[in-house]
Every structure is written in structure tokens, then in C-alpha cells.
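The complex appears here without one of its protein chains, the remainder shown in place.
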Amino acid sequence: MENKRKPYQLVSREWKQSDTVIELKNTRIGAGSFSVIAGPCAVENEDQIFTICEFLSKFQIKLLRGGAYKPRTSPYSFQGLKKEGLKLLRQAADKYEMEVVTEVMDTNLVDEVAEYADVLQVGTRNMQNYQLLRALSKINKPVLLKRGMSSTLEEWLLAAEYILSGGNNNVILCERGIRTFETATRNTLDLSMVPLVKSLSHLPIIVDPSQGTGLRDLITPMSLASIAAGADGLILEVHNHPDEAMSDGDQSLYFDQFSDLMKKVQNTSEFFGKTVDFESEKVLR
Amino acid sequence: MENKRKPYQLVSREWKQSDTVIELKNTRIGAGSFSVIAGPCAVENEDQIFTICEFLSKFQIKLLRGGAYKPRTSPYSFQGLKKEGLKLLRQAADKYEMEVVTEVMDTNLVDEVAEYADVLQVGTRNMQNYQLLRALSKINKPVLLKRGMSSTLEEWLLAAEYILSGGNNNVILCERGIRTFETATRNTLDLSMVPLVKSLSHLPIIVDPSQGTGLRDLITPMSLASIAAGADGLILEVHNHPDEAMSDGDQSLYFDQFSDLMKKVQNTSEFFGKTVDFESEKVLR
Amino acid sequence: MENKRKPYQLVSREWKQSDTVIELKNTRIGAGSFSVIAGPCAVENEDQIFTICEFLSKFQIKLLRGGAYKPRTSPYSFQGLKKEGLKLLRQAADKYEMEVVTEVMDTNLVDEVAEYADVLQVGTRNMQNYQLLRALSKINKPVLLKRGMSSTLEEWLLAAEYILSGGNNNVILCERGIRTFETATRNTLDLSMVPLVKSLSHLPIIVDPSQGTGLRDLITPMSLASIAAGADGLILEVHNHPDEAMSDGDQSLYFDQFSDLMKKVQNTSEFFGKTVDFESEKVLR
Partner (left out) sequence: MENKRKPYQLVSREWKQSDTVIELKNTRIGAGSFSVIAGPCAVENEDQIFTICEFLSKFQIKLLRGGAYKPRTSPYSFQGLKKEGLKLLRQAADKYEMEVVTEVMDTNLVDEVAEYADVLQVGTRNMQNYQLLRALSKINKPVLLKRGMSSTLEEWLLAAEYILSGGNNNVILCERGIRTFETATRNTLDLSMVPLVKSLSHLPIIVDPSQGTGLRDLITPMSLASIAAGADGLILEVHNHPDEAMSDGDQSLYFDQFSDLMKKVQNTSEFFGKTVDFESEKVLR
């Protein structure tokens, strides 16, 4: 591996040896910090997002996730609240001093999403949407780049290279599972990407065990495994009523599961020498 | 399979029993006709595209393919001539009475591409780019929808459903191979999709053996196999100088291979009861 | 591909340029002949196997398939009639002048199976059972080697190399589909292997569309596609009562489907310049 000439440059360790740290208003991603991004799969209504944010604020969670524009396999599925969802995310985040991480699905939505979000997410289906990557290379906000559901590591790093080569160095990689023939899990979470990305690139990498497994009971063990593998953070789906969620309810954590997980994440991160960007102890002790 | 409730509707045979036929100025796709779309992977310059079109015109090929905007894995690879490429395609097609099939990569390029092209192609990486699919559902030109490189049949039909549900019924499906662990071929061409699509949907389906195998020596046998499986056509890469092509040279046919293939495609199509939309015999006899 | 040093030798075209032909008592496989191997997935009882053979004899089918020892995913599934099944296969084949193709699952069964069978089949799960391959390299009967369900072409050819390197040159390769994430079909039949094997090796290659698709309605188109791709034959599941079959009923042809298919196979083979080793016309005209 070491000797093969790499097709990417700016994302490589050879180009930049020190870890890239993503600086946000209230927190940072990378640099020995372990980050938790949490929230519902989709923003559904005002009550839902404020209820979830209030819950997350007990842990001083800094990063709120939530889909406003939702890429859905069927045109007949709930497609998100769109601009209304962005506004709700912003209001809820502002009230609870959080920052918004949300998906941008298309070049012509970049300006709108960038107006409300602090971190723009590229979903798995758009990892090789090069026009979108180029558009995101021109904004001055961080990009969370999910791995394509059947992409190789090299393709993923080249997708990040599109963003860096256009001038935006603030890219966070996110392993979210790849498609395999295994049907017991929704995807196969490929944690080996964590140390491999760390060795090949200076970019931070986080893990999405919700999408990666599709089963809420696997989220805690896979979250701890992600920490042990060296990840810089997690992105988690949590919902006040998972059983009534408009999308992906099976993989959304119940509030009490989330509380238990945060305590374990904090302890495990500290064991592995990282500080967490939230606080589980006040609530739990 | 028959009893499972299908998540798509407008694309299904239950919704519309008769085969959808795509009517173009000079030809049609579907309806017992076997179509050949041919041309280079990418438009490289005026000389190249006119030379290739002149060659194709000997067979009265009606449909010209060629990339103007090219989705490339690396930001440092040739990205296509863009608008200049579209113009060259149009000029060459007009001179030789052909119609232009070319890829549209992004919503903000739909108008521009639609100005020059007769059929707008959605590439494998954009099969689930839903904003793009919605934009294409509002134009009055046919869409050639390639299968995502790791998509299932159901996801593919649902992507087509996005286009039909927005009002554009003129969708041509294109099997172009899926990603597997096999490394001897670039992709694994999944010809079983041809009869399966035919049984589940009224839409025409063509096959791309160039992308599907990545090896020019496999294109002839896989083209004939596509006919035998019931496909409505082929999309083929052919180049005047494959060894100097700016992209995908290994899978581009030499002119003499193309001539030989056209003769076989014509004979085989006729054996299977189809008429071809070109004429190989005049040249070859 | 041409320039890469190949890890196999005896199976390669470089080692032996002329096609290997498998000579059997009543027929041959390879050499411009198109072979049909047919029969039930499993021998179930005397009545079943004799009824099916009588039917097949109308077409003068020369090669009878049928499982006596069945590898089953569950220990609680029907495992085959074992030695009793071998005897029934032999009796039925002898009565109707057919030759027996049946699976051998283990080294300690090689002698027993070789006593009753004319061609010994290695199933997909045993493609890399090297002790079994070595044992089969020492017998003087042909071996039908199915591709492993997730094996690459190179691994498959190396499995054949085990048999040839031990002294048995009579190997027939069989493409039977690989495992992918597609769930609409049981496996993904990879027909590109047919021309690729033909270019790299002198061994004959046949196709199993029954296992390869798992859906009986796909068997006819995929059989004809196999011929067009250059295959040397087919192995087909046919049953007198598919809906009551003890295994794989969904992919077993009804008798009338088989009759129709044989006529098409004969016509298509002749179109592609091959003679078939059976006779569909007497029955059908």
C-alpha cells in the first residue's frame, strides 16, 4: 500500500502531516476531541425537534443533526419539511446553543442550506455528485462527506479531494456502512476504514452506527468499537418516539438508550485518551 | 415475486400493459426495434467527433453518444469539454442526421444540456440524485436512466418512478453492470435484469456492454447475449483511436470491430424477430 | 489483462491452444457442440426420476442431472437420498441411454459417486475444497466444476488447475451466478465469464441459469443469452411437479416450458453455428 502512487494529494498525510481540526463556534472536530452529533433522522415538526433538542441539551450536545431535505428511495415517501425544516433546525439549535448539521442534496440548494446550517452534509448517494462537491468547495463552512454505499476508500478520498482542491479544507469524513450481501444488518459498517483513513489522510473521520447497522440494539457496541478504532466522533439518530418516526425508526435510539450510551461513550473516550465535547455525567450521576 | 406488493406504480406492467415506445425524430426505442447508440466516451475535439460520426453514418446509426460533462472519480482527470462539447455533438449530429444522447450531471445543467441534446442521460452515480430526477421529470425530452452501480432493481425502478411521477413518461432504462468483488471485469453486467425489467415494467431497457465489462473483446459476445436476453438496444463506445482516447480507451471499440459487430447485431436481432434501426449490410456486403 | 502474469498454467490457452473436448459415451462437451444437461434438483423417488427421464428421452437428452447427496444450508432440510439416489440415477440413465452428472460433496464419497456417475460435479460451496479437488484429479472421469458463489475468475481457474495438475484434464467449468446485493434474483448470473473463460482457457464452459437466477421465468432468456455469449452448454432443472419439489421448486421448469426452451435452444444454437447434442424437432413439429 505504501509504495503505490496515490491518485489524491491534498487529502493525504504526505501533503499535510498534522491532523486537520474542524473549528466550530462551540466545539471542534478532531484534535483529540471526541464529538457527538445527534438528532432525529428527519425534522418532523416543531414539537419534535424542540423536544429532542431540549433532551440533548442536558448532555450539552453541541451538534444537532436532522434532515430537512431527505433523499428517499421512493418518490412517495416523506421527503422532508425542506426550507421549513431548515428554519426549525436553526431555531432549535439557537435556543439550545447547538450547531446544525444537515444534508444538502443538490447544487441549487447549497445557498439555502448554507444560510441555516453550520455543517453541510453530503449523503451517501451524492458522494460522487461532482457538481455538488465543486459547489461545496467554494463555501466557507465545513462539509461532512459520507462514504458512498458502494464506494472504495480511494473513491471516497478522491471525492474529498474535489472539495479540498476547490479551496475548502474543512472536510469531515463519515463511515456509514457499505452494501454487502448480508441482510441481517442494513449495511455493513466498515470500521477498518477508521484507522486506514487516519494513516492515509489528515482529515477527521466519524462513524454513523445508525445507518451503518440499521438496528438500534447494535448502536451502543458499535459506537464503543468506533472509539476503540480511533474515530473522531459519532453521528447518531435519536428520537422522542422512535416507533412513530417518519423515517428510519428502527435505528433511532430511545432517550434512555441515548443517556446510557453517552455515559459509556464518555468513559470509553476518556479511557482511550480523548476528551468528549459533551457532558454525560451531570445528568447521570 | 408476483405476490409481493410493489413499491412503484407508474413504471409497472400492472399500470400500463403495453410497451412504452420512445419516439424520436429519426428513430424509436422499443416496440420491436433494436436500437444502437454509439460514439466516443467523451467528445475530445472537432476532428474526433466528426470523424467518428462520419464513420457511424455509413451504418446510418441514428443515435450519437458522447460525454460533454464527464463525471470523473478524480478532480484531476479530464472533465469533458462541457458546453463546447455539447455544441460539437449537436453540429456533428446535425450534419449526419443523428440524435444526441449525452449525460446531464446536475440540476443546474438541465436547461443547457436539453438545449443541445435529444436524449438526456443520467449516469450511474446520479441514479439516486433525486433533485436531478425531479428536474428531468419536467422536461419534454426522453431520459436514459443508467442503473446505479450498486443499486437493486427495486431502487432503479423507483428512480424511474421519480421521473414518471413528475410527468415525463419517456424513460429508457440502461443496465451498465454492477459492482462486485470480481476484478477481471470492470463491472459485472447483469443481463438477468433485461427479462426481469420486461416482466415488471413497460419501459424499454438497453444494455451498455462497454461500461459493463470494461474490456473491448467482451463487447461483441455480450452485445449478442443482450439481444438474446431481450434487450431493446445497446449503447456502445467506439473511437477512431482507442489507444489515445482521453477516457476509457480499453473499452472502446476499434472501427473494424464496430463494423463486424454491427453485422452480427443486425443478423442476431433479425433472428430474434427484431428490426434494427441502422443498416450494416450496405457497408459490409 | 494480457500482460499480467497469470498464476495458473495448465488451464491456460497459452499452455494448450485447442479447445478441450470432453468425450463421453453418448455425447461430447465442447468442440462446437452445444450440450444440455437436465433433470431435477434432487432425486426424490423412483417414480419422479423415471418420469422425468422418460420425458427427457423424447428430446434425446444425453446428460441427466440430479442430486443424490445434497448440500443444504440447514441440517434440517432434505439432504438427498444418498446412495439410494445414486442407484436410481444410474438405473434411469441406463434405461434411457443417458449419462449421469451428480454432485460429490466430500473426498470420502468420491469412490461411491464415481461408481454410479459419469461426470462428477463439484458444487459452488466446494469450489475451494482443495482435498476434494485433489481427489478428483486422480479419477478418470470428467469433473464439472461450478464457480464458487463469491469466487473470482482467477480463483476458479486455479481450482481447475488443482484438478489438471493432479492428472485429470477433463474439467468442465460451470458459471452459476455470484452473490451480490441484488435480491430480486437468487444470484447474479455473470455471463461475461463465458467469453472471458474462452479467451483465457481451453476448457469448456457451461451455464446454470436455474441456480443463476432462481426464477423459472428467466431461464429461457438467460439460456439463449448464454448461447449468444458462446457457452458450450446448459445445466437445467426440470421437474414433473415443480410446485411439490423437495428443493428449489421455484427455479425448476415445467415440462411444457422445457419443451419450448429446447426448441429455442436448438434454433439459437444452430444460428450461432453450433450443433446441439439433443433433438427438439421430432417432438415439436
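A few remarks follow.
Think of it as A, B and C in the order they're written, each chain with its own count starting at 1.
What we mean here is this: a contact is a pair of C-beta atoms (placed from the backbone, for glycine too) under 8 Å apart; a residue touches a chain by one contact, two chains touch by 3 or more.
Computed from a prediction, not measured in an experiment: that's the story for all the values here.
Of A:Val21, A:Ala114 or A:Ala225, it is A:Ala225 that touches the chain left out of the display. Across A:Thr213, A:Ser247 or A:Ser280, the residue that sits in touch with the chain not pictured is A:Thr213. Shown as candidates are A:Ala93, A:Met127 or A:Leu189; the residue that touches the absent chain is A:Leu189.
Between the chain not shown and the residues C:Thr51, C:Ser150 or C:Asn267, the one that touches is C:Ser150. Not every partner is drawn; the one left out touches subunit C at residues 7-8, 71-76, 105-109, 125-126, 128-132, 149-150, 155, 158, 161-162, 165-166, 179. One chain is missing from the display, and on subunit B it is touched by residues 179-181, 183. Mapped onto subunit A, the footprint of the missing chain covers residues 1, 150, 152-154, 178, 180-185, 188-192, 194-196, 199, 212-213, 215, 217-218, 221-222, 224-230, 268, 271-272.
Here is the rule we go by: only the chains that are shown with their structure count from here on.
Centre-to-centre spacing of subunit B and subunit C amounts to 34 Å, using the average Cα coordinate of each chain. Residue positions 180-181, 183 of subunit C are each in touch with at least two other chains.
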